[in-house]
Structures are given as structure tokens and as C-alpha cells.
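Every protein chain of the complex appears in place save one, which is left out.
Up next, chain A:
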């Protein structure tokens, strides 16, 4: 067992974990933060994306022990301090960027990471950045619209599909 200490959504947490405990398992089973989804568990789908020290990573492909000392942010930490949805989350709702919602936590975390790096991405840049996030439902179009809208750009300009 290894002792890990990290900050998750602004709160300090500390626990004994096995070497093989994945960050995704630590968040979901250890901390009860089940908003982070595990879709494939093979590093392909992006449902498990969280931010580690501000960077989008697949939490199913990182050991909890390797996140010792890190600042971790999950979908549960994305809302505004008053509990309302963040701009990105609200845009997903407004533009129907989700259907079943399974991919959504990862989509929101990846989209927020994109906007932090590139506040006004083009449609092509959005599609390229979200390459590692797979959605079975939406056909991606409304997700791209949501991200455009969240960046303050005109989502209506995106052709209807």
C-alpha cells in the first residue's frame, strides 16, 4: 500500500491505495465521485477524462499513486461556486450536446481544457481536440456547437446536420 495525498476539486484528500489502483477507481470507489465514467477502460474513449494539474488526462490510464501531490479536478468540481452550471456545462444543455450522457463528463472536461488553451477555437480545432472522446449518441455535431457557444462564438453559423 502507498499513501497518497492530493487535492480533488479543491479539497485535500489522503488515503492508502494499492499500487494498481487507477485514478479513475480512486475517484469513483474511494471518494464516491462517480461522475467520472469508465467507458472502455482501455485508454480509447475519453469518458474518464479529468484534469490533473490543469491538464486533461485519462484517469483510467494513470495510477492514483502517480497523482500524489497533484491538483485533480473532476466533473463534480466544474460547476460555479453558487452551484449553477459552468458556461461549458450550460452550453452542452442548451445545444443538446448530450443524449444518454455517458460520454458527457469526459466531453466537458476535454472541452474545458481546450478552451483554457485556446479560448476561440474553430470548428476544425474543436473536432480535432475532441478526437479522443467518443460519443455513441450525438453524432458530435451538437457537442461541437456547444463548445463553439461556450467560447462565445456563434453556434448557429455551424451548418445544421
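Brief remarks on what is shown
In this section, contacts are C-beta pairs under 8 Å (C-beta built on N, C-alpha and C of every residue); 3 or more make two chains touch, one makes a residue touch a chain; residues count from 1.
Note that contacts and distances are computed from a predicted model.
The unshown chain of the complex is recorded in UniProt as "Xanthine dehydrogenase family protein subunit M", chosen from "Cytochrome bc1 complex Rieske iron-sulfur subunit", "Nitrite reductase [NAD(P)H]", "Pyridine nucleotide-disulfide oxidoreductase" or "Xanthine dehydrogenase family protein subunit M". For the chain left out of this panel, the touching residue among A:8, A:65, A:78 or A:108 is A:65.
Touching the chain that is not shown, out of A:36, A:74, A:110 or A:142: A:110 (per the contact rule at the top). Of the residues in chain A, those that touch the hidden partner chain are 2, 18-20, 22, 41-43, 46, 49, 55-58, 60-63, 65-66, 68, 110, 113-114, 129, 131-133.
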